[in-house]
Each structure stands twice: as C-alpha cells, then as structure tokens.
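Encoded as structure tokens, here's the structure I'll be asking about.
All protein chains of the complex are present and in place, except for one that has been dropped.
Presenting subunit A:
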C-alpha cells in the first residue's frame, strides 16, 4: 500500500494492465488443462480445436470407470490428512519447546532439522524401500506413506511453527504457568488460539506438499496405498498420446487441492503476514 503509488497518473493505468497480462500468462496453462480435459483424445492434439470444440465428459467417465479414480483419491485424502495431522502433533510441542524454552543449542537444532530437508531424498530412498519391503513388511501400506510424508514435511512444519510461536510474547505463556496451567493446557488453550492463523497456514502448506509428493509415494506404493500421483504417473504416455484422458486425470488430481486453496488462500496470506516474515 505504498503511498508512492499516487505519484503519477501513468502508473495508475500501467500497473493494472501489467498485472492483468501477467495474470493471464499465469492462468493460461490451467485454463488449457481444464479445457483439454473436456476434449476427446483426437480433438486434444488438433490446434483448430483449441477453443471451439464439442465438450465431452468421456474422459472423466472413462477415468472413474476404468482407472478406479476414487480409490486413488481416497488414498490421497487419507495419507495427506493423517500425515498433516501427525506432523502437527509432533511439530507443535517441538516448536513450543524451542520457542519458549530456548537454549543456546536451539538454533543449532533448528538448523540441523532444516538441513535434513535439504539433503537429497535420493540417498534415503533405496534404503527405505529395502528396509520396508524386506524387514518391516509395511511396504505399500497407508501407514508407511503417512509416516514418510509426515517425516519429510516435519522440518518445514516445525520451522514455520517456530517462527509463528516466537512472535507470541513469552509473558502470556508465563502468566499461564503462574496460574497453574499444565504444559498441555498452555499449548491447547493459550498457544494454539493465539497462533491459529500460523498453525492453519502451516497445516495447509503441509497438506499441499503431501498431496503433491511424488518422488516417495510413487516408489513406496504399488496398489494398496497408491495416491493420485501414482495414477498420473501410470497414465503418462510419450508425447502426443491420450492428452484428453491425461488432462482429465490431472485436473481431477489437482482439483481438490485447488478448491481447498481457493477457500483457504486468505487464511494462508494472513497467516504468513502474522509470523514467518516479520
């Protein structure tokens, strides 16, 4: 809300035009994806049918009937929801401990946690596959996918929560302690309501990451716990084949998250403003 914006008339006309242009560039691929999903495979590769075509639901019907879309979707929902939930259950106490009982080691620990997020997953993928398949017998189960998704997102979750919690005055928490509130009570009744925006935006971000994860889920599942990423991966074909079908699968895979994002984006932006960035 820069006051400087009032300086010139030119900028008042120029900025909106620029913004709309960029917005159209940004939106075009999504528009294209959704459009293509209503075309037949034959129409999809014909440029003359870019905008004018007869819409058909064939792809979506095909998808739900032949590819068992709902099973993949339900798997995605289960794994993402529980992974997010567990990440919060572990992350909130951890961030609480670091934000309100900091020691000189806290920064080191935080940094070390974040660094695990940076390490290449490739180095861990094979041992994990090997271990879960041959020793633990939990390969291709919801349990495994949930644990893995939870783990790979924990560092970001803890770190974001930490930055939000740090904003909350210590005195409030200490006042609670004076009144004899237990640690759990402090977290539940004081901390979470105060940092609600931050917790919500962290959860949303974690959910998006879980939903979109492919490197791990594709490798660690076969059928039982396969998520939507696996469905897309399985439907991928060399250039020019089955575009309509693939578009429908893709659109249906990202659909839920896009709808969720539509409802939550205000929350997300508010949450971000509240913490991480001040």
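The rule is short, and it goes like this: a residue touches a chain if its C-beta (ideal position, glycine included) is under 8 Å from a C-beta of that chain, and two chains touch if they have at least 3 such contacts; residues count from 1.
One rule holds in what follows: contacts and distances are computed from a predicted model.
Taking the options "Cation:proton antiporter", "ABC transporter, permease protein", "Cytochrome c oxidase subunit 2" or "Bifunctional ligase/repressor BirA" in turn, only "ABC transporter, permease protein" matches the UniProt protein name of the chain that is not displayed.
Note that of A:73, A:94, A:195 or A:226, the residue touching the chain absent from this view is A:94. For the chain missing from the display, the contacting residue among A:63, A:83 or A:154 is A:154, taking the whole complex into account. One of A:71, A:117, A:170 or A:188 touches the chain omitted from the figure, and that residue is A:117.
One chain is missing from the display, and on subunit A it is touched by residues 1-5, 7, 11, 15-16, 18-19, 22-23, 26-27, 29-30, 32-33, 36, 45-47, 50, 90-91, 93-94, 96-98, 100-101, 103-105, 107-128, 130-131, 135-138, 143, 151, 154-156, 158-159, 163, 183-184, 208, 211-215, 219, 229, 232-233, 236, 239-240, 243, 246, 250, 253-254, 257-258, 260-262, 265-266, 268-269, 272-273, 276-278.
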